[in-house]
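All protein chains of the complex are present and in place, except for one that has been dropped.
Each chain gets a letter, A and B, in the order it is written, and its residues are counted from 1.
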Amino acid sequence: MTTDLAAGGTGATRYAGARINRVEDARLLTGQGTFVDDVSLPGMLQACFVRSPFARARIRGIDTSAALDLPGVHALFTAADLNPGVHEQWHTSSGPQTPETPRPPLAEDEARFVGDPVALVVAESRYIAEDAAELVDVDYEPLPAVVDYTRAEDADVLVHEGHGSNLIGELAGLPASALDEVLASAAHVVCETIHQQAYAPVPMEGRGLVLDYSPATGELTIYAATQSPHEVRLFCSRLLGMPEHRIRVVMRDTGGGFGQKIMVQRDEMCLMLAAPKLGVPVKWVEDRRENLIAAGQSRHEHATVTLAFDADGAIAAAGIDHVSDCGAYPTPWPVTTAAAVGVLFPGPYRVPQASFRTRSVYTNTVGRAPYRGPWQFESLAREVLLDIAARQMNMDPVELRRRNLLRRDELPYSNPCGMRYDSISPLETFEQAVELLDYAGFRTEQAEARQAGRYLGVGLSNYVEPTSPGYGYYATEAATIRIEPSGRVNVYVAGGSAGNSIETTVVQLTADALGARLEDVHTIQGDTAVTGFGAGAAGSRSASMTAGAVRETASILRDRIRAIAAHKLEAAAEDIELADSRATVRGTPAIGLSLGEVAALAYFDPFALPPGVPAGLEASARYTADTRSVWVNATHACTCEVDVTTGQVRLLRYIVSEDCGPMINPNVVEGQIAGGVVQGIGGVLYEHLAYDDDGNPVTTTFMDYLVPTATEVPTIEYGHIETPSPGPGGYKGVGEGGAIGAPPAVVNAVADALAPFDVSVTRLPLSPAAVVALIDA
Amino acid sequence: MKPAPFQYHVPATIPEAVQLLAELGEGAKVLAGGQSLIPMLALRLAVFDHLVDVGRLAELQGIERRDGQLWVGACTTEAAVEASAEVAAAVPLLARATPFVGHVQIRNRGTLGGSLAHADPAAEYPAVALALDAELEVVSPRGHRTIAARDFFDGLWSTTMTPDELLVGVSFPVWSGRSGFAVEELARRHGDFALAGVALGVELDGDDRIRRGAIGLLGLGSTPERATAAEAELTGRPVSDVDPAAVGDLAMAGLASVPTDLHGSADYRTRIGAALVTRAWTTATATATATATATATATAEARHG
Partner (left out) sequence: MDETAVHITVNGRARTATVEPRLTLADFLRDACRLTGTHLGCEHGVCGACTVLVDGAAVRSCLMFAVQADGAEVTTIEGIGSSDGELSPVQQAFRDCHGLQCGFCTPGFVVSVTAFLRDNPSPTDTEIRHALSGNLCRCTGYQGIVKAVRQAADTLGGAPR
C-alpha cells in the first residue's frame, strides 16, 4: 500500500509502514529523559496544596500563621491572594461563550469535593511544603453533600448554587417517544439499564509544572507535563493577561496523559497565578494520592438502552437515555462530550431510527476529565445489549452482528443521528476477527469445558469512532522543516506526545517525504518558542494531522531541491529522484548530489540558484483537515475462564481486528491499541475510583486503585485491515480505540461464560465478589 | 508524599536497641525492612518522632537449626527465606508462603520479623507462624521472653509486645513424619494482599489417619486466625473419610470478625475462604498420603542426624 506521499514522486515509501525502532528510546531507556519533575532551576521552590478533607464544606477562615512560621516556607496563598488575578479562563476548544462551570483557582467560600485545593504552600522542598500544609488551619463547616449522581437532579443540595440546579445540561436527538410505534410493532425489543463505575486515566506520571517568571523581562517559561503545550501557553496568557509571545511552554517528556493532561485544570491555574508573585522558579508535581483524588474522574455513567429487532434479527431502532456524573468541576464543559454518546450509540450497524438523550450532572466529587475515548460508554452499552438480545432471541451473537454490521459497499452511510461514516469496513473487520478467533472452534472447546464443570466464555464488540477532528482549533497542524546547511533535516511540529511516538512517526514521514535517510532526520517538538501552533495530542489526531503538515511543508522543499539539483546537474526537474538523502537523475543513479551539496548551494551560493528559487532550504506550512472526522472501526474478541467459586476472571485470548487505515509504524499502532485494551480490561475487572456515601474517596493509593499488571493481561493478537481515509496518507487515528472496544468484549466474555447461570451483566466493575453475587442471584 | 520528620537511631547491639526503645517510649518505632512502615510514613498515616533501625544488627540475621526447630532471625529478609534450602527442607509451609509475599522487590528488603511485628491479618507470615505454633523471641531491658504465636497477635496491626520489646527471632517447629503443606490465597492481582487465604499443614500416621492439622487463615479477621475447632474435629479420622469441602466449611465456622471492604464483603471472603481451605487440604493431604512411612522415618532421621 503506497501513500500519496510516495505518489508525489519522491521515490519509494521507505519508512512509512515499517516497524522502525523509536528515536525516543535511546534517552528514555537510559534515564536521560526530561520529565517535568526532572527539571531543576536555580533557586527553585516547591509547591504543595492544602486540600479539603470534606466533600462539601463552608470555608469560614484560613489561619496560615503556624505554617508561615515553619522554617523554609516562603509563601502561602489562599483564594483571596490568587483568584483576583484571573483575567479570563477558558479552554480554546470550548471557547469563551460556553456556559462553563465557574472555575475558581482555589476554593473560595465553599469546598466542593474531597481534594478541592484550598491553599497553596510554597517552600524550599516538597518535604517542608507538606509539613507546612499540615499546619494550615482551615475552619471548615461541613455541609451535606451530593454524592450519588443518580439522585443529583432531585437532591436538595446544589453543588453550584449559582447554577440553580445540579443538571449541567442536556442534549437530545429524537425523543424516545418517536420510537413508540416501531417498538410496539417490533418482533423483539430488549431494554436494560447499564451502569459503569468511575475510573480514571492514571498516567504513571502525575500532572506537574515548573514555572520560571522573570520580572525584568516579563517572560514566563513553563515546563509542563502536558499533551498540548500550545494550549497551556494560550490558556495561561489569557489567565494572566500576559501577552502570549512572552510565554514559552516546553515539554520534553511527559509520562502518559490519556486525556487527563490535555486541559489546564484548577491546580495548574493556581501555579500560573502564583509564579509571577514569587520572584523565583516554582515547581508543582502532583503525587499519586493527588492524582487519584484531584486530577479527574471519568467513565461514571449509566443509561437505559433499547434495541428493537425484526423477526430476522435486523435492528429496527435504537434508543439511549444517558446520565453521566461530572463531579464538581468538570474539565471541559461536559455536555457536548456526553452528546457524543448519544450520536454514536447506533455504532457501525445498520440502524434505521434512533433516539437519544444525554444529561450531565454535578456531584460533590472530583470533576470529570477527558479519558481515552471519552464517549466509549456508547459501545459498552450497545455491545452488551446486543449480546443480551442475542441470548433472548436465541440467536448466535456473531450471527446477530453479522446481520446488522455495515458493509463497505453501503458507505458512505449516515447513521440516524446524522453521523456520516466513510472509509470503514465494519463487517469485513468483524469477519477477520471471527476467523482469527476460530469462533466455531472456541464454541466446541467451551462445550467440552462445561461438561467438565469449567466456564469459558467469548465476547465480541464492534465500534466506529471519529478521529482527527477537523473543526475548530483541532482542524489545522503546522510543520517547519529546515534542511540545515549540512543537509541534515530538522522537522518541527507542535508535539504533545505523552508516549504516542510522534517523534518517530514524524521522522519517518519526513524522511519519506524528502527522500532522506532516517538517520539524517531529527525532530524538535513540544517547545512553543520554536514550533507552530498545534492543538496537541488529543482526539487521535496526530497521525493524520502531522502527515498533512509534513506533506504540505515537504512538498515545498521537494520542489526546491529538485529544481536546484536539476539546474546543477543540467537535467529536467521531473527527472530528479530523491532517495537516500540524495538527488539523482533517473536512470543514472551515479549522477547526483547529496542533500548536503544541495543545501550548500542553497545557503552559500544563492546567486547560482535557478531563477525563481529562493535561497535556503527552510519552509513552514499549515495543513487544514480535509474532513470533519476520520472514521475508524475495529472488532475486539476476548475469551475468558470464570472461576465460579471465587468469581475470578482469567482472560485467555484477546484479538483486535482493526481498520485504522495504512500504518505509519505498525509497532506504534499495536502499542497504542494494547495500552488502550489493557486500560479497558482494567476498567471492567480491576479499576474503581470509589467514594463512600459521604463523598470520601476510598481508592486513594495504588493499594486500592488496582491497575492491571503483566499477570492480568493476555497476549494480544492483531489483525489489520487498511481502508485509507480521504486524508493525507490515508492515515487514521488509533490512540483511543483500544479503550473503547475492550470493555464490552470483556463484559460479554464474562456474561457468556456465565450463561448457564442465567446471568445478566449490566453493572460494572466485575470484581470477583461482584461475579459471585451475579451467580448467586 | 513525603514522611514527617523523625530522628534516626542506629543501635550497635540488641541491648542498645531495647534501651533506646525504652527511653524513647511511644514516639519510637522499630525500622527493619521498612516495606510496611515506610508507605505508612509516606502517606502520613503514621507519625513517629524516632525510628530505631535494627536492620544491620548481625544477631538478628540468620537461619539455623536450634533444638529441633528452625530459628530465623527477625531481620532475615523474605528473599533470604525464599532462597534458603534449610527453610525448604525444615519448614515447607514457610517456603510455600514466601512467594506470595508481595513482589521480589519487596522481599529483597522486607523481613520475616518485620512482617510478624506489623501483624497485618492479610499477610502470609503471621498465618504461618500461627498455624505452626511458632515461638517468637523478644528482648527488652528486662530480659528475654518467648511468646507463643497464639498469644502474639491481639488485634489489627497489634501485638502483645510492649513498646520496649524487640522481636529478635522466630523458632518454627519442624514437622517430621508424613506431612503435606499448602498455601492458597485469593488476591485481586498477583502479589496483592490476600482477600482470604490459608496456610495449612497436615500430618498422617502410618494408617493414613490424621495425626494433626494446622490451619492458619489470613484475611479473615482482624488478626490471623487458627481454625482450631476444625483441627480438633479432624484429628484421628482416616483421611479418606474426610470430605475436603467439609474441611473448608469447618474452618470458616466461628470466624467472628471477617472484614468487609471495597474488595469484598465478609460473606464473600468466608465463601472463598472455605474454597481455598478445601483446595489446600486436597493438595496437602495428597502430598502426605504419597509420603511413605519408611521414607518419612528416613528423612526424619536424616534431619536429626
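Going forward, contacts are C-beta pairs under 8 Å (C-beta built on N, C-alpha and C of every residue); 3 or more make two chains touch, one makes a residue touch a chain.
This is a predicted model, so every value here is computed, not measured.
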Among A:Pro53, A:Gly671 or A:Pro724, the residue in touch with the chain that has been omitted: A:Gly671
Among A:Gln97, A:Asn394, A:Gln451 or A:Thr715, the residue in touch with the chain that has been omitted: A:Thr715
Contact partner of the left-out chain, one of A:Pro117, A:Gly173, A:Gly255 or A:Pro374: A:Gly255
Positions on chain B contacted by the hidden chain, ascending: 1-8, 31, 34-35, 38-39, 41-43, 51, 53, 55, 79, 102-106, 108-109, 189-191
Chain A residues that touch the omitted chain in the full complex: 19, 21-22, 24-35, 37-38, 40, 127, 201-205, 253-256, 258, 287-288, 498-501, 667-668, 670-679, 701-703, 707, 709-711, 713, 715-716, 738
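As a convention for this text, only the chains that are shown with their structure count from here on.
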Interface residues, chain B side, partner chain A - complex: 1-2, 4-5, 39, 43-44, 186, 188-193, 195, 262-265, 268, 271-272, 275
In the complex, chain A residues that touch chain B: 126-127, 130-131, 134, 287-289, 645-648, 686, 688, 690, 698-699, 701, 703-704, 706, 708-709, 711-712, 767-769, 772-773
